[in-house]
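Subset of chains shown; positions unchanged.
Order of writing sets the chain letters: A and B. Residues in each chain are counted from 1.
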Amino acid sequence: MAKGAVMNKLERSQLLEDYNSLKQAEASLPARWYFEDAHYRRELAEIWRKNWIYVCRARDLGDALSYRTVEIGDQNLVVLRDGTGALKAFHNTCRHRGSILCAKRQGRLKSKLIVCPYHQWSYAVNNGRLVKTTSFAEPIGFEKSDYPLFRLAIEEWRGLIFINLDRNATWDAGKLFEREASNLANHPIEEMVTVHEWRKIMDCNWKTFWENFNECLHCPNVHPELSDLVPMYRRRIVDPRDVPGWQDRIGEDDPRYRGGLRTGGETWSMDGSAQGQVIASLTPEDLARGQTYASALPSMFVGGYADHVRIVRLLPLSAERTELVAEWLVTEQAATAEDYDVSQIVDFAILVMEQDLAACELNQRGLHAAPLEHGVLMPEEYHVKNFHNWVRRQLPDDDE
Amino acid sequence: MAKGAVMNKLERSQLLEDYNSLKQAEASLPARWYFEDAHYRRELAEIWRKNWIYVCRARDLGDALSYRTVEIGDQNLVVLRDGTGALKAFHNTCRHRGSILCAKRQGRLKSKLIVCPYHQWSYAVNNGRLVKTTSFAEPIGFEKSDYPLFRLAIEEWRGLIFINLDRNATWDAGKLFEREASNLANHPIEEMVTVHEWRKIMDCNWKTFWENFNECLHCPNVHPELSDLVPMYRRRIVDPRDVPGWQDRIGEDDPRYRGGLRTGGETWSMDGSAQGQVIASLTPEDLARGQTYASALPSMFVGGYADHVRIVRLLPLSAERTELVAEWLVTEQAATAEDYDVSQIVDFAILVMEQDLAACELNQRGLHAAPLEHGVLMPEEYHVKNFHNWVRRQLPDDDE
């Protein structure tokens, strides 16, 4: 609706109600959920072993027989391509006496068999079936068919690999993203090239990270550089429609109200320039947004920008430690352009992420206060509320 | 009563009974109380969150709007002066989503507001009232008055700041010290200058430290230098009246029997000299004692000497780790005297404390012996018994 369009009174009053933010104060999750070990173990079982978890990009995995291992909490898993190149995933555990099968972070199988390094039991890479033991005979009561690898569900979404420790989990790409991904349609994620990876251990609970991700109330003070680039963030909101009266500003070009980057800004980089590598398939609407996010709880989000995509994965290490891995993707053209400096986009995102991590770690430390039962959500934190609802749905019987 | 005064038989026999030491063997605390995590957490709740805990000297805190943070077990707290210079203390936790408010060990607020570094909620420094959020509106059901900082009780005793996590705790300076402090009346603690601070992590339970502090049975072997300086310590006692028959020695000048320092010794320093800086306000009786102790369980003791005061604070880090901080105080005159060498008093106390710490750590390691239910207290350990009684009173329902 363009600015100035005629509305009757009723329409306008409905629209006034029609803004994103929370109208009611909402209790945050119980503080103890962020540090108690018993609750952490429950979340591993109910959340991390039942949802789709991002592993890596399919093209970074390598070709047939390449593998990667990943640890989700205390579960060591192996993701690989079988002999035909199809994706498969298993618990990285031999059925004989429980050894790890693939010891390295990434590598390549020597054949279509996964061979345990301990006693050389061999499993078919395509389905995990036990093909061969190394004993002179099979004992009575032993059937190889009873000892396949523990298989995981594995799926691919636009070149991103997701696994689910619940092998019978249903795959519905439409429900994969809690903050949905349709706005990323014009980013050619599948074909882009990974040009950098950054790994960091955060001293905070994984939920503390997501809460930070899901609001911009903290932006002006925590992210001064980012708030220069995205002027609306100085208003502590993430969408023009977050506040009542937003309709009155429709059509304004002031980036504080229309969203998007500062005048002249093209992308999330140190100087705001896309270095001539704006992705050709992006529409004016895509570019106007400045940044486009989709998040697949509990493990990842994707950010789309004018010249690149950034994927951030997080995995829990313990109740108060979380691993973060960020990947930067650019087009083949940018990746090979002599005058495209990747550090422009890498340095800027690391600057912002380090600021977020420091905030998350402060948040984590304060959650232990004995009289603190839970925090409270403010209007702008409606995405945080959605996240909390999502968490609560996974833990139906947990007493708060 | 002077030596040789006439007493009838009855009086004498009563006096013979009238010595400090324990007459009965007493069971020590259960060995598991020193290392079991569940018991440690109970002590945090029942002892460390309900008693007055020493933080620092009021003059070292700084002037208006200065703050210090301190961790008591898993509780992070902030102690500060408001705009008028009055002392205040709060949980160092924002009521919004639980972030730490003051991130540094010490610092100074920029205004009369405590501003959360995460989302800039602002609290009045004088009472912790929530003054301002940063949201565009307050949601329904949200009243700022419902979200003040969690306030702690804070009091000052002779320039020393104590806090209590139980905000409704009653303050009674007369009951603050379990080993009472009246003998320190002539030490001008309030006006003295802190000239040194020493911090150490001890691998022992906090109670192991207090038991060591409360007896001198260990002195001759653990503290040879100290036992030279305080000859009575070679007798493994801390007071001439600790043994039967002490009345017969009344008036003797032998420091083994009268207490106090060796002949010629003036203070607890490497060479026993007070370097001409004996505190003017001390009486001959004060000086004759050689050292004067007061202890405020569970967190601190004060030692008064001829030329200085030493304050030792301890805070639990875990069941088997404790932080110790020692502060040395001298008069303004000594602090500015060119020929007063502070290392004389600092080095001597560190020598003694390191010896104690080594003993405490040996004690801690041995407590795990499976058949050891508890130790036993000997006559000289009457102050240890008092300490145990104090601990037991705090944990009325604990099964031993």
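Definition applied: a residue touches a chain if its C-beta (ideal position, glycine included) is under 8 Å from a C-beta of that chain, and two chains touch if they have at least 3 such contacts.
These figures come from a predicted structure and were not determined experimentally.
Q: For this file, with 2 copies placed, note down how many copies the whole complex has.
A: 3
Please note the rule applied: only the chains that are shown with their structure count from here on.
Q: Distance from the CA centroid of chain A to that of chain B, rounded to the nearest Å?
A: 49
Q: Over in the complex, which chain B residues touch chain A? Could you list them?
A: 45, 49, 74-76, 91-101, 103, 117-120, 133-142, 147, 150, 165
Q: Hey, which residues of chain A end up touching chain B in the complex?
A: Within the complex, chain A touches chain B at residues 21-26, 28, 31, 34, 211, 217-218, 220-222, 235-237, 243-244, 359, 362-363, 365-372, 375-380.
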